[in-house]
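Only one protein chain is missing from this complex, and each of the others stays in its spot.
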Amino acid sequence: MRWGTGETLVKFADDYSFEPWLAESWNIADDNLTWTFVLKDGVKFSNGEDMTASKVVASIEKIYKDTDPANGGTGNPQGFFTYSSLSADDEANTVTIVTTKPTPDLPGCMAYPWMMITNVDESRNLATEGPIATGPYVIESMRADADIKLVKNEFYWDGEVPFETVSILKVQEPSTRSMSLQDGSADMAMSISAADRETLANLGDYNISSVSGSRVGYAHVNLDGVLSNDTLRHAITMAIDGKTIADITTNGSYTYGYAVIPSILDFDYDKLSFKYHFDEAKATKLLDDAGIVDTDGDGIRELDGKNIVLDYKVTASRQMNTVAEAQATQLQKIGIGVNVSITETQADVLINGDFDLAASNEVTTPTGDPSQFLNHWYSKSNTNYISYTNPEYDGIYEKLIIEFDLEKRKEYIVELQQLLLDDSVALVYGYYNYNLCSTSAIEGAYCPTSDFYWVTKDVKPTK
Amino acid sequence: MSEEAILEARYLTRKFKTADSRVLTAVDNVNLKIYKGKTLGIVGESGCGKSTLMRMLVQLDTPTEGQIIYRGKDITDSKGKSLRENHRRIQMVFQDPMASFNPRMKVLDIISEPLLNYKLIKKNERKNIAKKYLKMVDLPEEFMDKYPQNMSGGQRQRVGIARALTLEPEVILCDEATCSLDVSVQDHIIKLLVKLQREKDIAMAFICHDVALVQSLAHKLAIMYLGNIVELISGDKINKEAKHPYTKALIGSIFDIGVDQNTQIETIESEAPSPLDLPQGCSFQNRCPHCKEICTIKKPELSKLKGEHYVACHLYG
């Protein structure tokens, strides 16, 4: 969907509110389970066929079938919502979804890229040919680990398609991506490193679109281990100068923030109170007062007779390893030892609890609402990797997931964030800035906060 | 000469199994006697088994069958300490002196090592020992600091002889000790060996493929062909009284300066059979001008012809 091949029923605006896309409007019945989506007229698939309500239902059914965990699928959309029935009314052009549980953010779920509407054709090999969908561009050829070629969708329903072909080049190295912009072999490139963005900015002839999105980088603080000590956790939080790290070390790739939910989202960041701002002296005093000192002169404080050396596991993506190393040097200044090790993937580390600190980088609002993300700290969840059990948190969380009133939801989310801040169980780096850079040869390329829409019909050649 | 032989080979046989389980008989039922103060020459072509025989006598190799008798005692199965003691008595001079010296050892060390091994001298006596034995082989003292690589072939061979002498053995076996040397140098070495034997009463066995050379040195000659001794005769009688067709051919191939230019040169036709594939009967049959039917059936045994002259040939009983 990022490459403009397909579209969803609902779209995200930059403030994460919902906009109509393939669906014109939607409403929910009083039972809080039955949703009716009114589809737009005149939408065509890339093979010329009309998009009907039946086809939309078929598309949703296929996605759920393909990802059904019972069949070994990833269970991805099922994690967001499940339906007890789907029905199509081709005459009225509506689709009715009855959810199994009250799902307040169903429109958001329908905006999630996985819910891209396709014209189901069982004979089609999706891996090599791509789906038949409604977007401005159609996949012509797709080779694993190589370029993807898109061509103009002749039947596009929403206006002129600006380019005849679009080639997607897969380039692993960020420096290479930046250099391909500079030598003209690419018109548009994503995720350019901060250092290279500076280079491009200095060269002048490039558009750099950077936005603080809903992605947060943070470290899980494992309460199963030496970090079960409250004083230690608070001291550590106070020893980190997150702003310097975000601004200078990552060169602005992160926007500094201390709450787990990005400040740009409408969840009352300003209302939160943070007791553990960066203050090295205070951190030192806190530890000294608690008797956590260095008795053998090796520069590292001891707790219960053992040197405090934290096992900090990170991956090398999105500069998290650099952040971790910078944090390590700051912690070393107050006498806390840190062992940073770089892993290939964090999955095993997190599931096995094999860490004191483990970096993670996640989109907090894939469906426009962070309740799924906040599951990490719910004691009955299977994504709680840090053995955090707070009955107060659990109580509020359980109320949140069934609440439909948006104002009340906001309140709950603010309360949950406050609890996390008070307990110092998540060491937040900041909010990752998405970026999308383009040469002066094209215009209209910009990076949305949701990071879902890159090649759109609005990206045109410069006149 | 009815003394006891100091070293004797009785029915000595050495067989090798090849990769495709055929049997190579390198030494076949050899009976030899070596006497104190006398030299036994062993003559034969390349590959006739002489070196194998010698290695068994010096106990670097174990025979498949047969015995080795030293001073009347059977030493064939000696191991460990007694084997080491035997080495003191029975020594060898190797064919290729370059290969028989450790390239990292100086002459001083080469000569003194055997005595040090048996703890017969102390470390500070090495130089004197080296001087003594270098003198014995007519080499200057300065040679003790040289490496074997930096000498001529003849000098190396002398060092080899010196090494063999240090343990004052009773028997010295020389495996083609002169074959890689110039003719003039060969002569010197032979004279040296004769002198040493006379002075020390050493029993010697001398392998050579050159009959003429061996004649000047050996009291007795054993002619060997494909693992068998075919004739045993005194050195001074061989030219006139050689009986075995092979021996006669060997003698006939000696070219002397004074040879009659008109003499017919007798050559042996055809080639020796492969030792893996020996024919039944006499191994010389396909090359012998006097081959009879019995030669292809029964192998001739080494039997006494007259006095100390033995022949293995059906022509003579």
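As written, the chains take the letters A and B, and residue 1 is the first residue of each chain.
To be clear about the criterion, a contact is a pair of C-beta atoms (placed from the backbone, for glycine too) under 8 Å apart; a residue touches a chain by one contact, two chains touch by 3 or more.
In this section, contacts and distances are computed from a predicted model.
The complex appears with one chain absent; UniProt names that chain "ABC transporter permease subunit" among the candidates "Universal stress protein", "NADH-quinone oxidoreductase subunit C", "ABC transporter permease subunit" or "MaoC-like domain-containing protein".
Within the entire complex, contacts from the absent chain reach the displayed chains A, B.
Across A:S59, A:S178 or A:S214, the residue that sits in touch with the chain not pictured is A:S178. In the complete assembly, the contact with the undisplayed chain comes from B:F101, out of B:Y70, B:F101 or B:F284.
From the set B:K33, B:K50 or B:H87, the residue in touch with the chain omitted from the display is B:H87, counting the whole complex. In the complete assembly, the contact with the undisplayed chain comes from A:I342, out of A:M142, A:V171 or A:I342. The set of chain B residues touching the chain not shown comprises 55, 58, 60, 84, 87-88, 91-92, 94-96, 99-105, 113-114, 117-118, 147, 149-150, 163, 166-167. Along chain A, the points of touch with the absent chain fall at residues 173-175, 178-179, 193, 195-196, 198-199, 241, 244-245, 248-249, 251, 316, 321-322, 324-326, 328-330, 339-342, 344.
One rule holds in what follows: only the chains that are shown with their structure count from here on.
Inter-chain centre distance (chain A to chain B, centres taken as mean C-alpha positions): 92 Å.
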